[in-house]
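Note that this complex is displayed minus one protein chain, with the remaining chains in position.
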Amino acid sequence: MAYNEAIMDHFSKPRNVGEIEDPDGVGEVGNPVCGDMMKFTIKVKDDRLDDVKFLTFGCGAAIAVSSKVSEMAKGKTLDEAMQITNKDVAEALGGLPGNKMHCSNLGADALHKAIEDYRERQK
Amino acid sequence: MAYNEAIMDHFSKPRNVGEIEDPDGVGEVGNPVCGDMMKFTIKVKDDRLDDVKFLTFGCGAAIAVSSKVSEMAKGKTLDEAMQITNKDVAEALGGLPGNKMHCSNLGADALHKAIEDYRERQK
Amino acid sequence: MRAINLDYGAATPVDPAVLQAMEPFFAEHYGNPTSVHDLGERPRLALAEAREKVAGLLGAGPEEIIFTSSASEANNMVLKGFAAAHRSKGKHIISSVIDHFSVLNPLRTLEKEGFTVTLLPVDHHGLVDPEQLLQAITGETILISIQAANPEIGTLQPLAQLTAVAREKGIPFHTDATAAVGFVPLNVQETGVDLLTLAGDQFYGPKGSAALCMRRGTRLLPLLEGGIQEKGRRAGTENVPAIVGLGMAADLAREMLAERSSRLSILRDSLQKNLFAAVPHLHLNGHPHLRLPHNLHISVEFVEGEALLMHLNMAGIYVSSGSTCTSQALKSSHVLQAVGLIPELAQGSLLFTLGTGSEAQDAPYVAEQLSRIAAQLRRMSPLYQKYLKEGDR
Partner (left out) sequence: MRAINLDYGAATPVDPAVLQAMEPFFAEHYGNPTSVHDLGERPRLALAEAREKVAGLLGAGPEEIIFTSSASEANNMVLKGFAAAHRSKGKHIISSVIDHFSVLNPLRTLEKEGFTVTLLPVDHHGLVDPEQLLQAITGETILISIQAANPEIGTLQPLAQLTAVAREKGIPFHTDATAAVGFVPLNVQETGVDLLTLAGDQFYGPKGSAALCMRRGTRLLPLLEGGIQEKGRRAGTENVPAIVGLGMAADLAREMLAERSSRLSILRDSLQKNLFAAVPHLHLNGHPHLRLPHNLHISVEFVEGEALLMHLNMAGIYVSSGSTCTSQALKSSHVLQAVGLIPELAQGSLLFTLGTGSEAQDAPYVAEQLSRIAAQLRRMSPLYQKYLKEGDR
């Protein structure tokens, strides 16, 4: 397989899989046509990500990215979490294969959408 | 090698090689540009080919053909010898490779030229 | 853990008898077949023998076989060579939407050069309709090129019916039979094809061995020009070991075709049965009967193919997928699109191709593993969770 160990680790033992019941925010990106689809649900407490869970339909990279983002985001303040970029995630995973950088590296986007959804709801 | 045994036999042990001194007839065909050149000299006695010799510059087929023609012609009457065709020679050799039929199979022509030369001289 | 290869469509191991036949031609009888001296003789005889064998498999004459380096080369040679030789007669070529890219891409290039191309549609089983072929033919049509079998969904085209249409209209018919040769009987007389592409590495011959079978009297301009190897139809020093290997593979295929195919189809049917019994929400793609004996193509609903493939790989099971992520070009399979598979199912497609190493005991193990893996990935799938909640897709 063309993936490194960090990716294989997250792919085979993904962290924070699932859907939070009664989430404070929901973010969805992608669709099956392009091959990857992610749904993040979050719980917020004191402006911090108290819980982050994801559902992902997608390739090995997409699953690893989702898992890594959830791990990176959990416990962070919303502002901190909003600063996680897709690039950060790829780097934290030791790099994604070149051809996967664009299509599968959507985890931060999904997370940000969930945070934005939460903030919308607060208005 | 792509030649049969009969050809290889005549090629490696050509019969009647040489040039008759004071020949009764001389026939030359071909030239070095096309790759084959044959010179037949004959001695005629009582309208028969008393001796036939050849010189050949050419490929294996050309040498074998020359040798075979000389052998076939020797002792024949001139009229009989004039009836030997290039095709007869090829057949007597068990067949020539297809691509050699045209360029190398000139032995009968050279023999006929020598006979014609003889007949010219008789006039 | 025994590794279970179910991706023989991607590559086959060279048969031991094939390798044995090839070996003397690397360092011992290494001569050039065009050499006049003795070093050319054994290679020349070996070429002739291989030509007979490949011709024998197809019911063709040995002079109708042109050795190439790959099926792609043979396909490019046919399409470009035909176009170049016959452009004065017309500039229309017909193929199908599910043909291989080594047919479709040369056609795209020909379009840029002023040719018109009709790609026939297929039904949801992947079949081309002979009636539609008939209607597509114009006075300008110079060639029809339709594959014998699809390498993904395994569908076998009704070749004899299609060639009957072509013959009626007097148009030469090429079939890319790369996926079919060695697995289904393919006699050029019986099927009536004028040109046929095959590749040795699909049926236990070596990589780099392929051929175009071209009916006597058919004319095309060579793609590789230079020396007059292959009677001037394909330049380049003959790859003697590969050709010898192809010959031996063809001979084995001819001898064992019926036995091989029936064994493979029994194993394949058992795999299919086991999978469908163990895993819910599976879909069979391609044609239920008119398909390659060693081919099984399914979609695992709600999950993506690369993820499936990677988990199966960790369980020692090797398969292929038509998903976007598994393709080098990162495009989802044009074949699955053409048969109308919805994107979710195309993304979750798995291609199993069985082969010599396949065994009866594999089926239950693979089914058990796929069951576990599909469940695990579905737990993570937003599509599946939505389905569970809402009861629809």
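Structural remarks
Letters are used for the chains, namely A, B and C, taken in the order the chains are written, and counting of residues starts over at 1 for each.
The rule is short, and it goes like this: a residue touches a chain if its C-beta (ideal position, glycine included) is under 8 Å from a C-beta of that chain, and two chains touch if they have at least 3 such contacts.
Keep in mind that what you see is a predicted model, and the values were worked out from it rather than measured.
Considering the whole complex, the residue from B:Ala6, B:Leu55 or B:Ala92 that touches the absent chain is B:Leu55.
Taking the complete complex into account, C:Val319 is the one of C:Ile146, C:Leu195, C:Val319 or C:Leu377 that touches the chain left out. Against the chain not shown here, chain C presents residues 3, 5, 7, 10-16, 19, 22, 26-28, 30-32, 34-40, 69-73, 75-76, 100-103, 105-106, 108-109, 199, 201, 206-208, 221, 223-228, 235-242, 306, 309-310, 312-313, 318-321, 326, 328-329. Contact between chain B and the absent chain runs through residues 1, 3, 11-12, 14, 17-19, 28, 31-39, 54-63, 99-100, 103-104.
Rule of thumb we're sticking to: only the chains that are shown with their structure count from here on.
Chain centres computed from CA atoms place B at the largest separation from chain C. Look at where the CA atoms of chain A average out and do the same for chain C: the two points lie 40 Å apart. If you average the CA atoms of chain B and of chain C, the two centres end up 57 Å from each other. Distance between chain A and chain B, defined via averaged C-alpha coordinates, is recorded as 92 Å. Taken residue by residue, chain C touches two or more other chains at no position, since every residue touches fewer.
None of the residues of chain B touches two or more other chains.
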